[in-house]
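For reference, the structure discussed in these notes is given below.
With one protein chain held back, the other chains of the complex are shown just where they sit.
We just call them A, B and C in the order they show up, numbering each chain from 1.
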Amino acid sequence: MQQYLYLIPALPLAGFLVLSLAGRYLSRNFIAGIGAGSICISALITILLSARFLQSPPETGAYTQVLWHWFSVEGLVSNISLRVDSLSLVFICIITFIGALIHIYSIAFMREDRDYARFFASMNLFVCAMLMLVMADNLVLLYLGWEGVGLCSYLLIGFWYETPGNYRAANKAFVITRIGDTAMIIGLFLLFKELGTLYIPDVLARATQHFSSGADGVTLIAILLLCGGMGKSAQLPLQTWLPDAMAGPSPVSALIHAATMVTAGVYLIARMHTIFELSPVAMQITAIVGAVTLFVAGCSAMVQTDIKRILAYSTISQIGYMFLALGVGAWSAGIFHFFTHAFFKALLFLAAGAVIETLHHEHNIFKMGGLRKTMPVIFWTFTIGAAALAALPLVTAGFFSKDQILWYAWSAGGGHPVLWALALAGAFITALYSTRLILVVFWGEMKTTPGHLPSRVMTVPLVILAFFSVAAGWIEWPHNILHVDLFSEEVQHVLPATVLKEGLPAEIVFQLIAVVVSLIGIYSGYSLYYGQSPLLQQWKQSPTVMSVRDFFFSGWRFDQLYDALIVRPFLFITRINKSDISDKLYTAIANVSMLLNRQFSVTQNGSLRWYVTGVLIGILFIITLQLLL
Amino acid sequence: MAPIHAHTVLVVAAILFVLGLAGVLTRKNILFMLLSVEIMLNSAGLAFVAAGARWQQPDGQIMYLFILAMAAAEVSVALALVVQIHHQRKSLDIDQLKELKD
Amino acid sequence: MILIWMLCILLAGGILCWLAAQRQPLLARWIALITVSADLLIACWLFPVYQAFPDNSSWFINYQANWIPALGVSFHVALDGFSHILLLLTYFLGILAVLCSWKEVRERTGFYFFNLLWTLAGISGVFIAMDLFLFYFCWEIMLIPMFLLIILWGDVRRHYAAYKFFLFTQAGSLLMLLAILALYFIHGQQTGNYTFDYFALLQTALTPSTAMWTMLGFLIAFVIKLPAVPFHNWLPDAHGEAPTAGSLLLAGLLLKTGAYGIIRFVLPIFPQAAADIAPWMILIGVAGIIYGALLAFSQTDLKRLIAYTSVSHMGFVLVGVFSFSSIAMQGVVMQILTHGLSTGALFLMAGMLKERLHTRDITKMGGLWTSMPRLGGMAILLTMASAGLPALGNFIAEFFILLGTFSNNPVLSIIATLGLILSAVYSLRMMQKVFMGPLISTVPVVDLSARELIILTALSISIVVLGLFPQPVIDTVHHLSTIHPLLHE
């Protein structure tokens, strides 16, 4: 089986090549066939592969395949080679499977677009790059995938490049993630300097011998890698690009900015778990970043009016949960939340995309409403997704994953009450805005008349995703309820098991609190946006609330902050130095010699007596020299 | 005895030389400039004679003859030019000759 | 001997072009094309020869003939992997230069191609000369035709640009001549054997102070050519005003002669002095990276913009060379290659845009992707290359350089790494101004012609290939790690 490993990324790549080179000459159906087909096939292969992997795991714990020798110079040896262990497997499955669904969805969604081929080409390239990222066996190759997805995200955010807003968003995304990447690559340099290798298994192996726990070096490395993760996964303080990234088409948001790319940070940290474990500080920072991010982003999500921005902020905050989990040492929980989140967030985006399409590109949720009747399928699937997001107990996948994180946020090795509190608050907020979303979009009176309804090609993927948003959770139950933990079982081949603190109240207490909190959240959302209590309405209008609302709405004014701190100074410096200061020096030299030229020309005045004087000056000079010497 | 002589003569020659130089510098009329140059040449000749006298050699006087000859040749050419200049410019003012300059 | 032939072919070809154009102007370009291709073929044919060659002595062609015995000047040319790679680059870009001036140059075609070929000849002479006199000779030879290229077929401010270019480089090279002579006499007085031969002069023993001064003579010349801040001012003007092929050669080859000179002469001949001055050079390099990037960001003239990006990229070369790490050294070679290709390609792109829009001002462009998708696709690849995206050659180069530098000089290496962010910033700005946004220019633009497509595709493919299969290059120049004691410890 493992000799077919290369097919998984190769097929999308092939698709990309065909579409980008010949796309202009192909019919739309053919393009769709290639674009979606390539991904579907690699999804099939992945499923076969994982089936094989699960029933008879390789004794090394990983499928590996060396494609070709990339470069080897002075001890730095890198191959273009793939390595799939159970961690990668989870990611591959999500990428290919959800990728396939989204591609199918896009066939209909993008049907009318001029650059049909370009869209699918970029999407395929993205899938390929993402697969390289998670299948890489050395960090250089991983960095290749890492930057590759960045490029594709840039291309797809700016897909409709005529509109200024879009390419600005694209540039913003690329640059901000690039900042993270730069930190990460410095981390790689340091790693190589310390360990002398970038081959991931070796790195993990040597790190334990080379570093003592909490050593400065390893902490530095971990933090630098974390910065990389922050950039890609839109965590504080590098989160500002993701909301703007919604300028891209909805499938893009679903695939790149919800399901897969933005979770690359999670993958990186999980992949480098040894490094992180060696440095408690880094772990704490990770946890704190996650916790703060989930709260901050959640607040912003609460007050957004653009449906996609709501989802974007919620994505940020959900990834915050993952970081929190990783940070406290609940590795499998973090990955599990990625697993479930991928399904329901992709679902939400696709559904939102369908809604937007139907309502003639209307993004503002307060101009929607009453769609419950008109588009039932969308409504139900969207509701399921939202429920999962709000972690509705027991019936949704979101519950199972998030509940774990909440419980570990305190109880796990790195856990802390404050983290738990923040997570809890986040859960409340999440529930609130999910409810708000459902109510405002689907209930109430209809404000915009819907156009033609989404075709079956679009709805079927939604249904599938909806099913998984419910079912995905069942493979990992809370221990105290039902002893099913297939997922963590599998993942813990790679990732260390979660260590628990002693002397905490029973898990069930936490679960109940969590459930109650999310229910309260749902209720408050209901009463705020559907209930008619005048008290709340006028409270919503009160100036303080409004100002807070604006503050949240602007994403805690991060954009303005960076604008003032970095962007403006940069622009200023570049503007004043447009015509290269250092050039002045050379111009000065030229001018001086021209000036001298004028001076000397004066001596050439044609007057013979002056020339005689010249001779006299000469002889006088010689005589003086004589007297001096 | 002789060296002192020689040197006194040399001083005279030097004075003549400087006089000539001054003349070249100050006179505006070409003819006078030429005269001054002649004075300078002759002062040099005088110096030669003195030097010859000092070393009891004829070379000094020989040199003086050469100088005379050369001066003659030079002056002849010079006068021809002066004639031309006067012909063209109707004046011998050296400050009129400023056609050639930057 | 074969090397001599390569030179002669070019020189003869040049003259032939000139003569042929008197009767049949269109003939010239064909002659030029054939000439350069012939050289490229020879160079390619040499490649297996080199691979077959036992690695112990890296000089696999070494030809020496008397030239001015009275002075100990000999016509000594030799080829090692490094020079060979550069030769390949030279002829590859040479062909593209001929192709890209296929239509662009209308008047005095013959003389144009004459200059083009003689520039190439000079450059390849520089890369193979193993006699310092000969080296200086070729070093100068390549200037004059380039000067003429700029001043005759250049743009509006071509005179200013050409003078600046010539005076800057000449100032440097005269200092180098002085240094060469000093070396020559010191060596002569030591051994009694007055010679300009590179391998002989390698053995010269110098007192620290003399070594420092002599090296500075060389170094300044090379650093001006590279160019490094603050000697870079000739570059934007020259690049901006030169005809497309001229910019291509300037960016792709002439700058590389500076890097070549440092690696071939400064490091081996003055190991100690080079080691002493290294920190400052790295500093200058880093300054160049940042400063160039900042300036590139603020430019509105497309070609000037690209020119400043190459200032920034050449900063990496300086950093890499003087970090004395063999990884960085490999990176430098990669950088020399890939920067030549990618920046050359960008200049070609700029030229093609200028042919269509008759402006280099990016504020007058925009939204061109719609009307020329082919070029747009290419442009993405090229800008990403200059932004150092992995899987493209430039990434390998910059990654190696920074990685190598990091172990010796972490702080400056980190600052240099920030250049990656800036490179992203200016590349994206260029991409956006030219290709994105609403369509500005009123003139209808046509997409790439087949010829242009071939040129750009060739470059893009080679960039990608270098990014994915860099190992052959690395092996070919592996022996560079022996040129300086600090490199192989």
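The criterion applied here is as follows: a contact is a pair of C-beta atoms (placed from the backbone, for glycine too) under 8 Å apart; a residue touches a chain by one contact, two chains touch by 3 or more.
The working rule: contacts and distances are computed from a predicted model.
Novice: Report the protein name recorded by UniProt for the chain absent from the figure; options are "NADH-quinone oxidoreductase subunit N", "CO or xanthine dehydrogenase, FAD-binding subunit", "Malonate decarboxylase acyl carrier protein" or "ABC transporter permease".
Specialist: "NADH-quinone oxidoreductase subunit N"
Novice: Of the chains you can see, which ones touch the chain that is left out?
Specialist: Hidden chain contacts in the full assembly come out as A, B, C.
Novice: Any idea which of C:68, C:205 or C:461 touches the chain not displayed?
Specialist: Considering all chains, including the one not shown, the answer is C:68.
Novice: Which parts of subunit C are in contact with the chain that was left out?
Specialist: 67-71, 108, 136-137, 140-141, 143-144, 147-148, 151-152, 159, 162-163, 166-167, 170-171, 174-175, 177-178, 181-182, 184-185
Novice: Considering the whole complex, not just the chains shown, which residues of subunit A touch the missing one?
Specialist: Against the missing chain, subunit A presents residues 593-594, 596-597, 600-601, 603-604, 606, 608, 610-612, 614-615, 617-619, 621-623, 625-626, 629.
Novice: Going by the touch rule given at the top, which residues of subunit B touch the chain that is not shown?
Specialist: Touch with the absent chain occurs at residues 6, 10, 13, 17, 20-21, 24, 30, 33-34, 37, 40-41, 43-45, 47-48, 50-52, 54-55, 57, 59-60, 62-63, 66-67, 70, 73-74, 77-78, 81-82, 84-85, 88, 97, 99-102.
Quick note on the criterion: only the chains that are shown with their structure count from here on.
Novice: For the protein chains shown, what form does their contact graph take: line, ring, star, complete or other?
Specialist: Graph shape here is a line: each chain touches the next, no loop.
Novice: From the Cα centroids, identify the chain that ends up most central relative to all protein Cα atoms.
Specialist: So the chain sitting closest to the middle is C.
Novice: For subunit A and subunit C, let me know how many angstrom lie between their CA-based centres, rounded off.
Specialist: Computed value for the inter-centroid distance: 38 Å.
Novice: At which residue positions does subunit B touch at least two other chains?
Specialist: none
Novice: Could you pull out the residues of subunit A that touch at least 2 other chains?
Specialist: In subunit A, no residue touches two or more other chains.
Novice: Hey, which residues of subunit C end up touching subunit A in the complex?
Specialist: Residues 164, 229-230, 232-233, 236, 294-295, 297-299, 325-327, 330, 367, 369-370, 373, 377, 380, 384, 389-391, 395-396, 399-400, 402-403, 406-407, 410, 413-414, 417-418, 420-421, 424-425, 428-429, 432, 435-439, 468-471, 474, 481.
Novice: Which residues of subunit A touch subunit B once you look at their complex with the stated criterion?
Specialist: By the definition above, subunit A touches subunit B via 601-602, 604-609, 612-613, 616.
Novice: Going by the contact rule at the top, pick out the subunit B residues touching subunit A in the complex.
Specialist: Interface residues on the subunit B side: 21, 24-25, 28, 33, 94-95, 97-102.
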